[in-house]
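Here the complex is missing a single protein chain, while all its other protein chains stay put.
Order of writing sets the chain letters: A and B. Residues in each chain are counted from 1.
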């Protein structure tokens, strides 16, 4: 799952954290969350709610606080800091110097007909280095596909899209003017000049996904943003970084997801609903149009309102107010 | 009103529904809703609330259920099914094989100066086959106008727009980056692979309409999406399929309309309001910003809130809550 979208510097643990007492000086492979990190990946632990992940992490180097360090298994190199996310952001910037801003892809060229046999291109399509496009796919006019993007077979991508840092599986449809794979809204607020958080994840669109016009789907920060198999997004939907949408979901127009929320399968969401960050939404959930979801929702629930409550409570509340 | 935007297969009633007992075997002309269908148009009847339309339809072939068929006039060829919309979708896919996905227009070319005299074009404009543009119109850079689109005189169309399946009357202004005429959000949900509902309607922008930047206006499914004379849409408005907006309406930024809703004339809607589908909103209605409209609204009403109620009730409700 390692992303190859961002140039990575070779750097060893000791030189990344020169003021810390690192015993094992190995090269950092990547940066991953606690539950996804492998041995040589740098990880981070910033909230007690991840203590189970912390206990079981495979990583052997973790940024955390003095308070949280007791939850980590023995033998880990522990980097004690005051502000975990700030130190993480700085480490990411050192390892991945070009992931904090979407530097325009200057490798874009007209597609070579030799390379992309069995792909149809509209006018003025621009393709970056190492892009792969499956057979019988069509790419509409003025669309930009930046370096390293992979597109499966039989995909239909409309006009004026900008796609980067993304893996698209087969039979995916994207309409016009979508922006997919750009950096999400992440920074450490500092007066006069915020520190931009590098985002090294990607976007994965599973097979049979359909994305309507004018959507924005941000790539993951240190994991991925995923739209599950056969899920459909209507116009002007906004999906922030790290959001995971399950399969067979229906997301109506102008819905917005804040970062790191996770949806189950068969979820339907009405137009203009907003889903806060870091929530877990179960399977077979229905969320009414215009709702504001601020809490986790279990399987098979129907909710509505702002803040969203069960449909029964929503109706009761509105009757009482009449 | 028949759309010429989509390739139509010649197919007769009996071969379209081989398992049904069709007596008259005529060629299907088009597919229309009950009240718009002419003699040779296939129509459909899926809810008792359209029973008056059903009784008066001019069509002579209708998809419906065993339960609803009694409302249809005698002499009609009745196609009895369990799921009207699914059978309709399959019939549409057979008759119009390319209306279920927005296949990119591969006929786009630089505009011929000979053909479009008295039209000014910015750089890199792309025009499809059989496009008509009236005199003294201007089309901005990077805009794509797909095959068959008609644009009236004195229209001013900005940059980076994508316009398809659309009829634009005179004196219309469109700013930048709008997506007009693409397929709406319509499909029959099926596990692993939804059935995409073909949408064969178009978008009609009447004269003096103004559309600001970043709007999405989906074409109709089996009728049209219409923005009435002298109505203005602000930035990032989303208009779903089959919506009809009357004349002299003012729609502020980020408003969203779900499918098939109908607005009267002189309606004003504040920013970020959401209007549910299949509603009838009267003339001279005012809808406050941020409202969520879930019920029909009669003429001359002012409403606000989520769900939207009369302004009087909204104020009362909020005072009670303080």
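Quick note on the criterion: contacts are C-beta pairs under 8 Å (C-beta built on N, C-alpha and C of every residue); 3 or more make two chains touch, one makes a residue touch a chain.
Not measured: the values here are computed from a predicted model.
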item	value
Contact residue for the chain not shown (choose from B:30, B:57, B:177 or B:194)	B:177
Touch criterion as defined above, residue of A:27, A:66 or A:313 at the omitted chain	A:313
Option from A:162, A:227, A:244 or A:285 whose C-beta touches the chain left out	A:162
From B:16, B:252 or B:275, residue that would touch the chain that is not displayed	B:252
Listed residues B:43, B:64, B:182 or B:272, member touching the removed chain	B:272
Contacts of chain A with the absent chain, listed as residue ranges	101-106, 108-109, 124, 126, 142, 144, 160, 162, 177, 179, 182-183, 185, 187, 189, 191-194, 196, 214, 216, 218, 236, 238, 240, 254, 256, 258, 272, 274, 276, 292, 294, 306-307, 309, 313, 317, 320-321
Chain B residues that touch the omitted chain in the full complex	120, 122-124, 138-142, 156-160, 171, 173, 175-177, 208, 210, 212-214, 229-230, 232, 234-236, 247-248, 250, 252-254, 270-272, 289-290, 305-306, 318, 321-322
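Basically, only the chains that are shown with their structure count from here on.
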item	value
Rotation angle (°) superposing Cα atoms of chain A on chain B, nearest 5	120
Euclidean distance of C-alpha centroids - chain A vs chain B, Å	33
